[in-house]
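Please read the structure below before turning to the comments.
All protein chains but one are shown in place.
The block that comes next holds chain A.
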Amino acid sequence: MEYVKLSGFRLDGRRPTEMRHIHAEVGAVANADGSASFEMGNTKVIAAVYGPKEVENKGQQIGNKALVRCEYSMANFSTGDRARRPKGDRRSTELSLVIRQTMEACILTHLMPRSQIDIYVQVLQADGGTRSACINAATLALADAGIPMCDLVTSCAAGYLNSTPLLDLNYLEDSAGGPDVTVGLLSKLDKVTLLQMDAKLPLDIFENVMQLAIEGCKAIANLIRQVLLENTKKLEYLRGT
């Protein structure tokens, strides 16, 4: 199948290095300590953060840093054909772990010993790139909760189809079987905290694809900073100072 047409456009009309339309918002869940919603094209996720709070299960308490936990869940209606999915299947367990490790890398856990931070991500609609969208939503929610972080971690995926590196794959491109490189980046420190790839790719091309994903992460980081800034300005205005 032709994923990049001769005219240089992709199936959904994007250019190879163009991201989908992103919409991010802070404060999607009223009762949480921090929350955010993140949309990338048709992919929609909500993240909520509870904590830092007392550790519920004392056996898990860590003496010198905070315990970070994460749960990823998909809504029944999130995919094209409806499926009732059990809680805690392997895919969601793996994703929970990936998100937890990525977020733990940027949270200054040593500042909050003997406490617990819960991150919950809920996929409302899946159209490729849920992994990245979840990490981006979680970053926003953590920032909204006022949890100390060394940097904003953002994530973006890139792939390689029809000998063209493509940024931000959608579901159709994702299921084409080509390589899918997901990168998580601490944008100010310029450090990669998450890197995943399936399928094989020559090393020199991998470099290009990864560079493309990193550029995507930086663009998202700028956008997330913008959203946070707007939100802070709004709060400042509401406070009347």
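Basically, a residue touches a chain if its C-beta (ideal position, glycine included) is under 8 Å from a C-beta of that chain, and two chains touch if they have at least 3 such contacts; residues count from 1.
Heads up, the rule we're going with is that contacts and distances are computed from a predicted model.
Trainee: Can you work out the missing subunit's protein name as recorded in UniProt? Choose among "Ribosomal RNA-processing protein 42", "Protein inturned", "EF-hand domain pair" or "RNA-splicing ligase RtcB homolog".
Mentor: "Ribosomal RNA-processing protein 42"
Trainee: Which residue, A:Ala48, A:Ala133 or A:Met197, contacts the hidden chain when the whole complex is considered?
Mentor: Checking the options A:Ala48, A:Ala133 or A:Met197, the one contacting the hidden chain is A:Ala48.
Trainee: Hey, which chain A residues sit against the chain that's not shown?
Mentor: Output for chain A: 28-32, 35, 42, 44, 46-48, 50, 71, 73, 75-82, 84, 87-88, 118, 120-122, 124-125, 127.
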